[in-house]
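For this depiction, one protein chain was excluded, whereas all remaining protein chains were kept in their positions.
Lettered A and B in written order, each chain numbered from 1.
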Amino acid sequence: MWTQRTLTLDPRPRGFHLITDAVRDALDLSNVAVGVLHVFIQHTSAALTINENASPAVRGDLERHFNEMVPEGQPYYEHTLEGPDDMPAHIKASMLSHTLTVPINNGTLQLGTWQGLYLCEHRTQGGPRTLVLTVHGQAPEAA
Amino acid sequence: MWTQRTLTLDPRPRGFHLITDAVRDALDLSNVAVGVLHVFIQHTSAALTINENASPAVRGDLERHFNEMVPEGQPYYEHTLEGPDDMPAHIKASMLSHTLTVPINNGTLQLGTWQGLYLCEHRTQGGPRTLVLTVHGQAPEAA
Partner (left out) sequence: MWTQRTLTLDPRPRGFHLITDAVRDALDLSNVAVGVLHVFIQHTSAALTINENASPAVRGDLERHFNEMVPEGQPYYEHTLEGPDDMPAHIKASMLSHTLTVPINNGTLQLGTWQGLYLCEHRTQGGPRTLVLTVHGQAPEAA
């Protein structure tokens, strides 16, 4: 059993953002007994990750620390035409991920208690971001 | 063909640990001709990766270098209530991965000769860690 759809997220400010509810609301998992959700971002200056779903300070600290590890204006950057935040955005995207995959059981994403899905927006003026959501799994056995 | 189970790993000290055998022992792949193993960790301060399976020095160097890239006590950390190792653990988890996926052929994980599955324990006092193992694949064709 396969289903696939796109989900376009409204523009968000630079930083790390919880998108668990937006993704969950776009899916119907009621008929998946066992399976995997695959989330793919079709961009190279924004990324996906899974991290703590409660404290906003975690999301702020992630943004601040990635800015330390991947600063703007490094003298060796040659890809600078699209602004000082562009090349760091590409590097951060590869340090994080273009995909998330989450197991499904009995119609429910098997996230841990503290896990949330994140959009990592690395551009200072990012636009809408398109995700491709693919669910594959097994339907409950007929009674 | 889908199977899914959880595997709870005993607490391990902070650092990088080989878990290939623990994962393999938890699976029965004998009936999978072609498929993929999906391993998911239900935590945000520990992570999964694949790296060299022979030299313990590789695992020590990974721990030492991640501690350099993500030091404790950065002045901009705001998420500090759970101790100095907590926020670095969250950052490291996103730099590594919450999932591993490994192709299966003829009942065998298609790891390279030198590849092993790692648990990356980023807390100084981490507890047990729960993995969700999902196998999906195709059974050998009936003779």
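Basically, a contact is a pair of C-beta atoms (placed from the backbone, for glycine too) under 8 Å apart; a residue touches a chain by one contact, two chains touch by 3 or more.
Quantities reported herein were computed from a predicted structural model and do not represent experimental measurements.
Enquirer: Consider the whole complex, including the chain that is not shown, and state which of B:Leu7, B:Ala22 or B:Val58 touches that chain.
Expert: From the options B:Leu7, B:Ala22 or B:Val58, the contact with the absent chain belongs to B:Val58.
Enquirer: Which chain A residues touch the hidden chain?
Expert: Spelled out for chain A, the touching residues are 2-4, 38, 40-44, 69-70, 74, 76-79, 87, 90-91, 93-95, 97-99, 101, 130, 132, 134, 136.
Enquirer: Give me the chain B residues in contact with the hidden chain, please.
Expert: 33-36, 49-52, 55, 57-58, 60-62, 64-65, 68-69, 95-97, 100-103, 105, 110-115, 118, 136-138
Convention: only the chains that are shown with their structure count from here on.
Enquirer: Calculate how many whole Å lie between the centre of chain A and the centre of chain B, each centre taken as the average of the chain's C-alpha atoms.
Expert: Their C-alpha centroids are separated by 19 Å.
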